[in-house]
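Working notes for the structure below.
A protein chain is absent from this complex, but the other protein chains hold their places.
Chain IDs A, B and C follow the sequence of writing; residue 1 opens each chain.
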Amino acid sequence: MSSNARSRMLARAAADIAPGMCVNLGIGLPTQVVAHLPTGAQVCLHSENGISGVGPVRPAGQEDRNLIDAGGSYVSTLPGAAFFDSALSFAIVRSGRLDLTLLGAFEVAANGDLANWIIPGRFSPGPGGAIELAQRARRVGVLTAHVDKAGNPKIVERCTLPLTAAGCVNRIYSDMAVCDVTPDGLVLRELAEGVRAEDVVAATGARLTVPDTELPVF
Amino acid sequence: MSSNARSRMLARAAADIAPGMCVNLGIGLPTQVVAHLPTGAQVCLHSENGISGVGPVRPAGQEDRNLIDAGGSYVSTLPGAAFFDSALSFAIVRSGRLDLTLLGAFEVAANGDLANWIIPGRFSPGPGGAIELAQRARRVGVLTAHVDKAGNPKIVERCTLPLTAAGCVNRIYSDMAVCDVTPDGLVLRELAEGVRAEDVVAATGARLTVPDTELPVF
Amino acid sequence: MSLPDKTCAMAEAIARIPDGASVMLGGFGVPGTPFCLIEALVEHGARDLTIIKNDANEAGIGVDWLLQAGQVRRLITSHIGLNPRAVAMMNDGSLDVEFNAQGILAERIRAAGAGVMGFVTNIGMDTVLAEGKQRVETATGEGMFEPALHADFALVHADCADHFGNLSFAASARNFNPLIATAARCVIAEAERVVPLGGIAPDDVHTPGPFVDHVVELPTLPEVYGVVQR
Partner (left out) sequence: MSLPDKTCAMAEAIARIPDGASVMLGGFGVPGTPFCLIEALVEHGARDLTIIKNDANEAGIGVDWLLQAGQVRRLITSHIGLNPRAVAMMNDGSLDVEFNAQGILAERIRAAGAGVMGFVTNIGMDTVLAEGKQRVETATGEGMFEPALHADFALVHADCADHFGNLSFAASARNFNPLIATAARCVIAEAERVVPLGGIAPDDVHTPGPFVDHVVELPTLPEVYGVVQR
């Protein structure tokens, strides 16, 4: 993924964060969405280690040793932030108080299944907070390269890896496109600049509906 | 019960509150035990509405409108007190962090069953915190008149009223005696001043073992 | 980035409550009872309510206003001994009362807020409250399933709130307030003081803003919030 394509993907995901939302950004790509929010965006970022009102990462030398986000970054807090224990933090998640979570993926399926925490025999660091975020945020977006480094689709008909949660994903943001999971399967919604619908179809490992209308470009 | 007999009963119960204990005193007679603790007693009083480190009741005019105990008295707090919500308050109770609770009784049985929250058809205000206190404090003491106003025993072979908790009572403090619930049934341990063992046996509605030794007098 | 403003007029917030709604109320006795929100609910007039509150207050205040106005169909509670009207209505069948052990009531509300279906406990197993409850066999013995207790609305009394809905409570006025603030679809908090963002230190927040939907600043505190003269 080119840094330009990544940047446009991140900005596109940021555009779906509406004023007033409470949002959890997963480790990796999703965390980088912050940089693409408009100045003064009215949004509450939640971190599962016990923070609401997470602010930007602090520059070196200005860290607070007691204040990290779930990815281990030394973050700041906004005025009006709160700290709480891990049980209350996941109460926020499980009781549906997160309007949106953006997560990474190993595989995401046309039925909304997500696999992002274990590759048997190769990678099993434990689920962390991923299962609860995927299963309970009101809306789940996935940020992912459309194909893996070997060129194989990451968006598939059925996940082959063990699931994080079934049927949880609403929208996929990739370097090529925005796709929605609908009752009728995957639907192409928007195209990255310079990408054609047929490129997306070819790079997708699942049936992808391409609407008859002109698609927005991001 | 004469005020003198009541006072000696309360003082006797107070004497079983050992340094370092965490104690919940039920509404009514038990709350009055506080006045009989030695000055400087090292004890933490818990109130189920969310206080540890309850202090003496405040005099009129010095109340804090936000600070009552579970019985509605405007109490003070000791240095080192803490306030918490009702879930954490009952976490203290149910997880066994109370060394002792002293409760009132309608009936208490020789097997340790306690009935103190409902008289069907006549009195059913709800259980409040009584069930959890009775079931989970490490040690449960009952403070009660030995007989009711009609002269009928309150200490019985089997409770006739609906239970608060089964087999929960360890010791009974009355105006006549201290009795323990043991695997072999009720055992008379101490006598109130001027009361004879045979008086206690006659006033008790359950088999009461009277030891062969001389009994302490309180 | 900045945190959204949730301050709101009291009548506007309360107007959201429809007939038939379930409404949780904070408070253990007077401390923590949202008297002004309850008064607004009486004025609003929603009927056929299920009220969830530790107690029924005393005669002439709080829950009693709702009972008197005939707005309550059902009361889920732990102790109503200080409200003769509640006892009388229970006895004559005009009020459906469900008793819970106090800590079980707290824990069922918290379970809703924690997004779990319920919990298993043997508290009350020897009592009449156990009747009809689902039994669950566990490795540590038999228990009863206590289902999470949700509500449509929670009316919270806070000592202090900021514009985002972070709340702090005073002394024993905390009680059920932080629990109900997690367990309802719509959480309305009245606060004695509303401060700007940052006015409550992040370490001292009792209820984090994400749980709260509307913040209402109280006018000069009516007498009912004061020390009860007996």
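One rule holds in what follows: contacts are C-beta pairs under 8 Å (C-beta built on N, C-alpha and C of every residue); 3 or more make two chains touch, one makes a residue touch a chain.
Just so it is clear, the model here is predicted, and its values are computed rather than measured.
Student: Could you tell me which shown chains are touched by the chain that is not displayed?
Tutor: A, B, C
Student: Any idea which of A:G40, A:P59 or A:G126 touches the chain not displayed?
Tutor: Residue touching the absent chain, from the options given: A:G126.
Student: Touching the missing chain, which residues of subunit C?
Tutor: Those residues of subunit C that touch the unshown chain are 107, 111, 114-123, 134, 136, 138-141, 143, 145, 147-148, 168-171, 174, 202-204.
Student: Against the chain that's been left off, what residues of subunit A make contact? List them.
Tutor: 47-51, 63-70, 72, 74, 83-87, 89-90, 93-94, 113, 118, 124-132, 135-136, 162-166
Student: What does the interface between subunit B and the hidden chain look like in terms of residue numbers?
Tutor: 19-20, 22, 34, 37, 40-46, 51-53, 55-56, 77-84, 87-88, 90-98, 136
Simple rule for what comes next: only the chains that are shown with their structure count from here on.
Student: Find the chain most remote from subunit A, comparing centres computed as mean CA coordinates.
Tutor: Looking at centroid distances, B is the chain farthest away.
Student: How many Å are there between the centre of subunit B and the centre of subunit C, using C-alpha atoms for each centre?
Tutor: Centre-to-centre distance between subunit B and subunit C: 30 Å.
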